[in-house]
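Every protein chain except one is present and positioned as in the full complex.
Just so it is clear, A, B and C label the chains in written order, and each chain counts residues from 1 on its own.
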Amino acid sequence: MPGTTIAKAVNNGLRAAMDKDARVLLMGEDIGKLGGVFRVTEGLQKDFGEERVIDTPLAEAGIVGTAIGMALRGYRPVVEIQFDGFVYPAFDHIISQVAKMRARSLGKITLPMVIRIPVGGGIGAVEHHSESNEAYFTHTAGLRVVCCANPGDAYWMIQQAIETDDPVIFYEPKRRYWDKGEIPETAELGLGDARVCRPGTDVTLLAYGPMVKTCLQAAEAADAEGKSLEVIDLRSLSPVDVPTIVESVRRTGRAVVVHEAPTFGGLGGELAATIMQECFYSLEAPVLRVGGYNIPYPPAKLEDEFLPDLDRVLDAVDRSLAH
Amino acid sequence: MPGTTIAKAVNNGLRAAMDKDARVLLMGEDIGKLGGVFRVTEGLQKDFGEERVIDTPLAEAGIVGTAIGMALRGYRPVVEIQFDGFVYPAFDHIISQVAKMRARSLGKITLPMVIRIPVGGGIGAVEHHSESNEAYFTHTAGLRVVCCANPGDAYWMIQQAIETDDPVIFYEPKRRYWDKGEIPETAELGLGDARVCRPGTDVTLLAYGPMVKTCLQAAEAADAEGKSLEVIDLRSLSPVDVPTIVESVRRTGRAVVVHEAPTFGGLGGELAATIMQECFYSLEAPVLRVGGYNIPYPPAKLEDEFLPDLDRVLDAVDRSLAH
Amino acid sequence: MSDTDVAATEAEREPRSELDRLTAPVPAVQDGGPEMVQLLTPEGQRVPNADYDAVLESLTDDDLRGFYRDLVLIRRVDAEATALQRQGELGIWASLLGQEAAQVGSGRALKPQDYAFPTYREHGVAWCRGVDPLNLLGLFRGVNHGGWDPNEKNFHLYTIVIGAQTLHATGYAMGVQRDGAVGTGDDLRDTAVIAYFGDGATSQGDVSESLVFAGVTNAPVVFFCQNNQWAISEPNERQTRVPLYQRASGFGFPGIRVDGNDVLAVYAVTRAALDHARSGQGPTFVEAFTYRMGAHTTSDDPSKYRVSAEVEVWKHRDPILRFKAWLAHEGKADHEFFEAVEREADVLAAHIREGCLSMPDPAGTEMFDHVYVEPHPLVAKERAEFTAYQASFEGAH
Partner (left out) sequence: MSDTDVAATEAEREPRSELDRLTAPVPAVQDGGPEMVQLLTPEGQRVPNADYDAVLESLTDDDLRGFYRDLVLIRRVDAEATALQRQGELGIWASLLGQEAAQVGSGRALKPQDYAFPTYREHGVAWCRGVDPLNLLGLFRGVNHGGWDPNEKNFHLYTIVIGAQTLHATGYAMGVQRDGAVGTGDDLRDTAVIAYFGDGATSQGDVSESLVFAGVTNAPVVFFCQNNQWAISEPNERQTRVPLYQRASGFGFPGIRVDGNDVLAVYAVTRAALDHARSGQGPTFVEAFTYRMGAHTTSDDPSKYRVSAEVEVWKHRDPILRFKAWLAHEGKADHEFFEAVEREADVLAAHIREGCLSMPDPAGTEMFDHVYVEPHPLVAKERAEFTAYQASFEGAH
């Protein structure tokens, strides 16, 4: 398959942003010579130097905390968290400082920073390397949270995230890092926009990040059975592009939300509640949710059973249609 | 008003638990001689000694992290987090260690610990002292999350939480600390049970912690206008007592969820989604949510505008009834 | 009452538990020890010091009188704010009583281009940075979270989460390095950063991480720890069993203890540390050995956890009295000057009281207006709903 991988697309996007603005710098563990454990920053330290691509001490609170200081000094730090499960030591700074800084300063301070997090499971990893923790951040006012699902978005969204003066949590679907695709010449959408990536008429599937591909595959399979599924890639998880979702569900009358995170208290609940509120009289079935089970992420040998897959999505579609 | 305050009820409950089981010990900042900034542990160090009521260094990760070690050694630590906004430095230990310990050890380790957190706003405090962060923990599998709303529950629930072999996040509604009430002779409910604290027929109000009182007042006011509101105090936020909720909403056909936390991604979304799923054909209106706005908690002078109050609850009730 | 008496009272404080004896805690430090830099004794006598006397040479008598004025005025601001809190005008107030010298000495050591990261108690530093005290009162009144423009004053917002600001300061200092604003020899350009924090804060992982980052990057930052002996109700020995200034060496840079109630010593030591940072020689940890004379905040009741004899001892070490004695003795200031400062303090107090009482409440919509820079549909929607909802009441009246 021709094209660029998601990992390379983020790399190119970072490079473009750094070329454009000398205040952009990268901070993280092993992002220098190694190029990051996923090689997303490969070659950037070589080209931009150690002052702009900083191998930090091994301390996530320290990384985000000093990045805040850098941003206060006028830089635009892009932080890499090595794996989703290692963002928690930095949680305090993200929740109490990053998210609130602009509001607490009555707009006198802007804190343009991006926190990149490879997210989700499916790579057979050990504990803490497969977490889907977006709901913690989407529930945090003051942050923007986005997740790319394909190389084109990876390339453009990372640049948009860096350009935004608001702090952004930028999720990268790690098990799709090596999926290839074309990069469009220009950004087709704004950072906050969802994309209808496959139109359909019977049921709306809502997904983001790694589950977009799963939903597209499910839609493909459903098509063979004569069911027409519309697939929406949310792209922005906070804020959510409500109009695009509402327009779709009012048409289809049915929605299934799919994410890897456990469903209880996950973003799916928010989407379901919003859809109920906005599409109450169009709904022919309750909004259903397909997600991880409400248990800690299991050992790798069980992750296929834990994670939503094509079958579980189609099962939910059938249940929706049975209403 | 006669009776015991919530603060004193927790104090009495802690005392009873410590009397009963020598392995129960308390850890936190200023919980010794001072008795905690809310005096919830008043007198306990004097009576149980410095080995069981431990004034820790000022470091929340350290407190929870060492409490984990204590629990591994066979103790049953009860940790006090001084204010809701200061739990985040301990977030990593709670999410990656406390919540997962039993599952990751295949049940070989039990980690009986309670993390007490005074929660919510309404006391005119400065930044970080009025946060409602329950949604972060309810979305975390492996934890139990509860919130008391009156002295009787405070007294019994803290003891039940300590007795449970699972780790429990125990929220205390700080602005209700000085509300008084009677303590029943025995625990009327299990730790996971919700309570219908006021029966009604038109709309179900779902609340917990500080908002229970607000909802009861709203129900009282509505009654005068001939509207019959049923008020449910969730008590347990994870797991949620779904049968009690479903039974009520199937009867009333309408539900409004009220919490102080911002609505986006809050527990209200989860409840709304669950209700839609379980009561789809009974619902006469979408489940509505009343909560904090989706902005950082404002300075004290604006908290009355930020927080849900009787009027905002009634406004939502009216909107629900208008459907 | 002598120090020895206090030590006795100290020992009696509490029957030691077995574990307590087992772990043999160092008794609460009452005295900074020989390693402490002191240039003025509590009685106002000048102690010569080979390392730091030179730093003081650049100070004019005007500067010195200025220090005195700062000390007195900020203490008065503090007293007035405490009174206003008692009268219900402030939600809470965190008093700096006793720590004036630590704050004025370090605050005056800063150059305009330097940047300071305070806790919630740095009213004296705020004063030195030109922040209107009314801004501080506004915060504690609940009108906003500070209200000054940090970049205008080079003084960050108060940080309440213990220790967090030390990392912000270190990152800011790393930015200064990247701007090439260290070690150039240009007095107007070379920049240092100062991070304030308390003795309790040293236990927080954030503070240690900031020492790690600063050490590894050699960032131009001074870690200024006001050891006021207490973290709310917890005495210093709940946080450490060795003097705090010693913390630095294991992170690869110098630590130094200074008498925090001696404005000259604090000025000299901080100034030297800042110069060291500005010239590209990296971080320093300064422990200002001082005492929190008042309650932790107006919500606190120290009688629950500390003996008044301890406070008495520290009264004899008052930062203003000793400096006044020295100024007078040296003939650097006269009665008239002292009187004038008192009058200025009265005027300031009245101004503050008035300003506080007439401080307008913020508009409700303000809470929506600064959350995001770029448009945000949910916030916009809620702002509109909020406005409509508020209007519905106005209509009703």
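The rule is short, and it goes like this: a residue touches a chain if its C-beta (ideal position, glycine included) is under 8 Å from a C-beta of that chain, and two chains touch if they have at least 3 such contacts.
Since the structure is predicted, the reported quantities are computational estimates derived from the model, not experimental observations.
For the chain excluded from display, the touched partners among the shown chains of the whole complex are A, B, C. Set against the missing chain, the residues C:135, C:218 or C:290 yield one that touches it, C:218. Among C:178, C:276, C:306 or C:322, the one in contact with the hidden chain is C:178.
Between the chain not shown and the residues C:85, C:170, C:203 or C:261, the one that touches is C:203. In the complete assembly, the contact with the undisplayed chain comes from B:67, out of B:18, B:37, B:53 or B:67. By the touch criterion stated above, the residues of chain C touching the omitted chain are 19, 22-25, 177-178, 182-183, 202-206, 208-209, 212, 215-218, 237-242, 246-252, 255, 280, 282. By the touch criterion stated above, the residues of chain B touching the omitted chain are 25, 51, 56-57, 59, 61-62, 65-75, 89, 92-93, 96-97, 102-110, 141-142, 144, 164-166, 192, 239-240, 242.
Interface residues of chain A facing the missing partner chain: 29-30, 32-35, 37, 49-51, 55-59, 61-62, 85-86, 88-89, 124-129, 264, 293-296, 298-303, 305-306, 311-312, 315.
Here is the rule we go by: only the chains that are shown with their structure count from here on.
The greatest centre-to-centre distance from chain A, using averaged C-alpha positions, is reached by C. Chain centres here are Cα means. That of chain A falls 41 Å from that of chain C. Taking the mean of the C-alpha atoms as each chain's centre, chain B and chain C sit 36 Å apart.
Computed centre separation for the pair chain A/chain B is 30 angstrom, with centres defined by C-alpha atoms. For chain B, the set of residues that touch two or more other chains comprises 61, 85, 88-89, 127-128, 264, 293-296.
Listed for chain C are residues 144-145, 161, 205-206, 366-367, 371, 378-379, each touching two or more other chains.
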